[in-house]
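All protein chains but one are shown in place.
And then chain A:
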Amino acid sequence: MEKVSSAKDRLLKSGQDWLGGEFRGKALVILCAVIMISATIAITIFLGTKGLQSFIKDGISLIEFITSKTWNPTDKANPKYGTLPFIFGSFAVTFLSALVAAPLGIGGAIFMTEISSSWGRKILQPVIELLVGIPSVVYGFIGLSVLVPFIRENIGGLGFSLLSGTIVLSIMILPTVTSIATDAMGSLPGALREGSFALGATRWQTIKKVLIPAAMPSLLTAIVLGMARAFGEALAVQMVIGNVKNLPSSLLDASATLTTIITLNMGHTTYGSVENNTLWSMGLILLVMSFAFILLIRYLSARRKL
């Protein structure tokens, strides 16, 4: 009368050393997940409470904070807390640099995947990886010593300008856009190309009418990720943008962004002061925006068709 053990029994037996094997592994990965999640939640709560203080405790109106053009927190008698020029600056450099980097990055991706894969992978891929590895302070430094004087002498203005910030950021987000766009184009099934070629389409027709539309959701994700990076970049932009409080009226005007104002003023404001609190509020705006970018990316990924 041999008792036949079921597969389930045998599986359970093999995991009998549960303190040593199964359990320990499981506990380890759960711990990692918990740490990551709690860190994110903690930062959000901290930034939320700090960022809301200027509105709750110091009584600054949120509407004024977002829409007023005057930023003058140090005026004792009549301090002004309008961050519109910085919000505008942040969005301006973000969209303008995406406008430059998107066609360049997607063009490079198409070159690598469709036109010259061997040459592209050999030369362009390492170049892109190298671009990622350069620290942002170096980008800023190069921008400061090459780009700013170049614009001052050849185009006009002070050189410290929205334009300089845009150019530096474009180069910085180019690798992000290119590498994600390359993955997007490269992961398209070969059957799509075959199908198009077999109908007599040329390479350009195939790229334009089949491949780019098929990869569009992922290409948009690439652009949005690049924009998220541009929106949050502080150091390099701060070095070339000029950091003035006024709303810029042209590309050659000096400007400021939310991030540059925070990095410039964080050091010399007293912790707990109204000015310090308003900097936290700007940080909160950045956080809200990055959540918005993430939501956008999720929405785009859900639309992916292949």
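Quick note on the criterion: contacts are C-beta pairs under 8 Å (C-beta built on N, C-alpha and C of every residue); 3 or more make two chains touch, one makes a residue touch a chain; residues count from 1.
Note that contacts and distances are computed from a predicted model.
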item	value
Omitted chain, identified by the protein name its UniProt record gives, among "Gluconate 2-dehydrogenase subunit 3", "Phosphate ABC transporter ATP-binding protein", "histidine kinase" or "Ger(X)C family spore germination protein"	"Phosphate ABC transporter ATP-binding protein"
Contact with the hidden chain (one of A:K69, A:K122, A:K209 or A:R298)	A:K209
Touch with the omitted chain, as defined above, among A:V29, A:I63, A:A77 or A:A191	A:A191
Of A:G59, A:G200 or A:G267, the one touching the omitted chain in the full complex	A:G200
Contacts of chain A with the absent chain, listed as residue ranges	189, 191-202, 205, 209-210, 213-214, 305-306
